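Only one structure is covered here, and it is reproduced in the block below.
A protein chain is absent from this complex, but the other protein chains hold their places.
Right, chain A next:
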Amino acid sequence: MTSAAESLVHIDHFRMDFAGTTVIGDLSFDVQRGETFGFLGSNGSGKTTTLRALLGIYIPTAGILHIDGRPFTPESGIRLGYLPEERGLYKKESVLAVMTYFGQLKGLSKKAAVAWSTNYLERVGLGDKAKVRVDKLSGGQQQKVQLGVTIMNDPELLILDEPTKGFDPVNRRLLMDIIEDQKKAGATVLMVTHQMEEVERLCDRVILLKGGRAEAYGTIPEVQNQYGGTMIRVGYSGEIPASGHYEISLRDRNYAELTLIGTVDEALILRDLVDAGVLIRSFTTSKLSLEEIFVSVYGDQNEMAGA
């Protein structure tokens, strides 16, 4: 775990109760400067609550939630871009008016805000919608506008709560490109998402939240190792013997998946199988995907459809 001084986001023993119900039990993690951090968890696991408490919107029951060494306020001085889960803009105003307003509130001059907004709208294919009222746009178009509002102050810290929710694959790719650009420009990104391919593409480290506590925390390889680490896929003839080095997680007539227990050299497994008289046709090793880990962690929960 990094020290609080190195971290842009520092959460220590955070606890949140609502009406006597504990939503977050005891959560601690850090987000380092310049990294992209995936904040993962099933619906209702407390991700949005944590972000709102971090941003001072909720008052924590206990714990420390710091951004850049202190509790966040709009006057903290840090350039923050926050895309909340609850999307919303001033619906009766034009796209350009809303973007300019937020740009000015984020410290841009009116001229700079208009110029930035115009360029952004062109980039996301909404160049002809600048004068259109927000409520005349489709849901996806409104989300693009909102993402623009989020990143228009060249944020040091970008907090994105399900940024691609509701997007088609083409626009999802476009938005991920935009987020990646922010990352390359030096922004620290804290991202909530259920899209594991986005996490694997962008995130340096992740945390898996379950029952208000950190179920797993670290780099993606570290988390993969924590959840069984390596999987061996074997095409074979014969009989695969039982072993203390692996579990047979799937076995068909000529195909098996072996999940390694602990740190074991794959070559040793191969030699054991050959020594046991198994005719090996193929032998590949791979890590568990984040999606597989996610399903294994939350698969026993019935809260996936919950809030």
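Simple rule for what comes next: a contact is a pair of C-beta atoms (placed from the backbone, for glycine too) under 8 Å apart; a residue touches a chain by one contact, two chains touch by 3 or more; residues count from 1.
Simple rule for what comes next: contacts and distances are computed from a predicted model.
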Task: Hidden chain of the complex, named as in its UniProt record, picked from "Cytochrome c oxidase subunit 1", "Phosphate transport system permease protein PstA", "Sodium transporter" or "Transketolase" - done: "Sodium transporter"
Open item on the list: Of the residues A:9, A:24, A:40 or A:65, I need the one that contacts the missing chain.
Closed with: A:65
TODO: Quick one: say which of A:93, A:180 or A:291 touches the chain that got left out.
DONE: A:93
- [ ] Please give every residue of chain A in contact with the chain that is not shown.
- [x] 52, 55-65, 71-75, 80, 82, 84, 86-93, 97, 101-102, 104-107, 146, 149
